[in-house]
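What you see is the complex with one protein chain gone and the rest in place.
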């Protein structure tokens, strides 16, 4: 079980190299009786696809997903759901020049040392293309969550120094509007910032360079109690999910780093029953207390490094221990962030679906709700 | 498996409430033949213990660990190692006043909603005392790692705005000196900063308030290749480990957040064979590439929120849905960070021990090294 | 995770050597809100204890279990339940003579070769005493199952050639009476057979020999659908549970071996709605179809080899590769079966509790029962 599996009850097992036959995922544990078809998954796949020629690569990936199992007459059967995306138009020849050279910022050297063998064509399993399988699985998780009124939305919070305005963010009240997010080619729900970021990216591209940025995730409709004690806190599960996405270098929950500068009297969120149910008077915690959802909006942030593939000449080593310089050919995004938006959303969907299921068996009285009715 | 277990091959299962009989851990998977005695564990336990009256609570915890199983004639047997620490001097009465009130910033409300029942005495399972079991297990992991020349050290990087000087940190060369760390009551390896931080904490205490801070972790002696692809990247495993510690609100690997502002040409670490083996010309990545250790120093940071228990009056709700105000009695640290230092170190030890074992079976030729000799 | 853990959601982690400090178990995953005290566990422990001087060893084990965590005011908290039994009166000296000699039928040689080290005192981890932890955990599982009307009972079906009469067994209707079972010192619910078996065991003992036997398990009150498809069939889970008990050499479900001789027309169980709900007209299958409980009584059998420790001189080898003869000292049961009865029952309890919890999340409509009520 060396790493391509995720989740306990809503368990996924992914596979595929970027230039092999295809990529896919087996979901073992999706409950039976959920309406599901390819139409539920493709919108997620398209959000991961390169944009309208702007700042994402021109490869036309046209990734069609096929449901191989687990769905019958558009309902999940409770059996494993296998999803497959075939690779096409692979241009392997483009990657011949990096066969023996270790690209800076890439996994070439580490894969070679760990496994003694590497699929050098486009990064193999460490390619960003690997995230296709996550997005497909995340779409299924999102469909499950929607049955419980749970909604997760990710968006670009910043590209380099360009950040969206604070008025678009209110961690206590409402999550960012999905419409606003989708209107921006960068998935950045602030027109001005989006336009500025487009310009910034253009500059980096012209300089044969790349830039990083930040994705923020909002989840709403969550019951209190998702997340388990100690090691399986929602904080831990969510951060692992986000850090498992290539290029993520930091994760925050709620106010994150800022919390370390606050006084306790500032940072503690008060609670009140003023509105008929327990609600918080602030949300510095980002929606979790003691490792569980607290009923307010879940807020997390993932910080992405700039794309390591740049068109400048870089110094590195080759397989045989020679110092060499490398010029990475091919079309590469000057920024990873916009394509990563849906990937982080998918990962959060997977975490929440799993914790929703785990939490269902945490109390004797919950179990009784199921078996006393079923047993009649 | 609702959350108190950690690790795949070096697997720990922890238990215990802060005011119950005791706390402990079962380690299932520690290899046979490792020298181990209580003397290997107690120094870690003592580092977690309240300091010399300065800025940690006055409770004399005197936590003696007992090895219940898995060790025979001071060698591990390969069977489960159970470690137990008895609770004593529990002062349950101190906690009676919070039985029905949900403390801001604590897990009281979420535990009650999730489980329908809660051990309200001192936080029960969500108490910081739970980390005792992690530290005990981490000491065993550290002993195992030491057999391979791997060393992990954690230290306080900042308290509130007071940060150690940059000259104490060099991510490329050498980790922080353990001696320097141990000389500071705050585990802060910069005398001036440590003194300033002590003063700052005193001010917060006088204001009946608390403050947060940052712990940094350095691991050296790592072979290339620890960490698995995709979901079990070392970044993911380590961040989950750190976020599972209560009060952590952000985690960075390497340059972390800063990477999101860099250009790719700045952020990429070059590689060279100048020194006889592949080494990096910088370490922005913090020692991991493609989710695996890259042979350079592993660098991570955990950001802690201020202690939620403060002596000021706070607004909150009680179990029955009434808005109330609360004054938390008892002795509470105005800062969590110093006591959390050894906890983060222990968590990193657990992650690395597990990944060291997992990586051992990643290649056919490694397996052959074992069985061809054993099979004779 | 090399082997001392069991179960997915109702997960146990056991520890302890027979002559170390003690034995115990951590149960991670028992739902919150279950009434539980030592009084629920001790009756199970006593059933495992040596009998009234008849045919079990004279050691007065007096195994008192202590609940270290996870229970508060006699209710489970939903957090890990740790149970500990201290060893006392260990007579290590009795075992000195087997320090370097590999006893036939025991794990001495294999442990030494696998781990390179062995706690030779009384078998260490491979001692029958290890089952104490299973029984304690099984008692908790049984308590949970009782909340759903599920009852498991194990009994001795045969000792050597002496088998209980068929009239005590009716796989379709009713399980064996617990009272009848408890009246026999061998847990054999047929007075005549029990008396004959006592005599038989006496003969084996006089011959310095030992004998095997069969335990049968009946579980009733089961809803349809416990057990998962493919690899986690209840057949697979239950057989693994039983084969994990030392000395078990065969397991049958339902008619077991006999089924392989039947014609399909004999072996298939018909179904009818004659009694208001689906019931079966026979139960050759032993209560499971397609790897799940089918609503009828679950029937399984475990076949035990004779105790390997016998007082006769046996030929074997020592640690240094010399052929030697061995006379095993100490008091050993001439038959394992009666003490194993409660162990098999405990294992079945653990399997069923786990599958009951797993099955609860198999359907979307079940999940909705929990969250729609909780979400209001």
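Think of it as A, B and C in the order they're written, each chain with its own count starting at 1.
One rule holds for everything that comes next: a contact is a pair of C-beta atoms (placed from the backbone, for glycine too) under 8 Å apart; a residue touches a chain by one contact, two chains touch by 3 or more.
This structure is a prediction, so every number in the text was calculated from the model and none was measured.
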* To do: Go through subunit A and note every residue touching the omitted chain.
  => 1-5, 7-9, 11, 13-17, 20-24, 26, 28-29, 32-33, 66-70, 72, 75-82, 84, 114-119, 124-125
* subunit C, residues in touch with the chain not shown (by the definition above) -> 1-6, 8, 14, 102, 104-111, 113-116, 125-126, 130, 158, 160-161, 204, 207, 209-214, 224-225, 228-233, 235-244, 246, 248-257, 259-265, 267-274, 278, 281, 284-286, 288-295, 303-310, 312, 314-317, 321-323, 334, 358-359, 362-363, 365
* Structure fact -> Logged for subunit B, residues touching the omitted partner chain are 8-9, 29, 31-34, 76, 78-79, 144, 147-149, 223, 229, 356-357, 360-371, 373-375
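In the analysis below, only the chains that are shown with their structure count from here on.
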* Point out which chain occupies the most central position, where each centre is the mean of Cα atoms. => B
* Rounded Å distance, subunit A centre to subunit B centre (Cα mean) -> 26
* Asked: Hey, how far is the Cα centre of subunit B from the one of subunit C, in Å?
  -> 38
* Structure fact -> subunit A and subunit C have mean C-alpha positions lying a whole-number Å distance apart equal to 44
* **Set of subunit A residues in contact with two or more other chains** => 8, 229, 362-363, 365
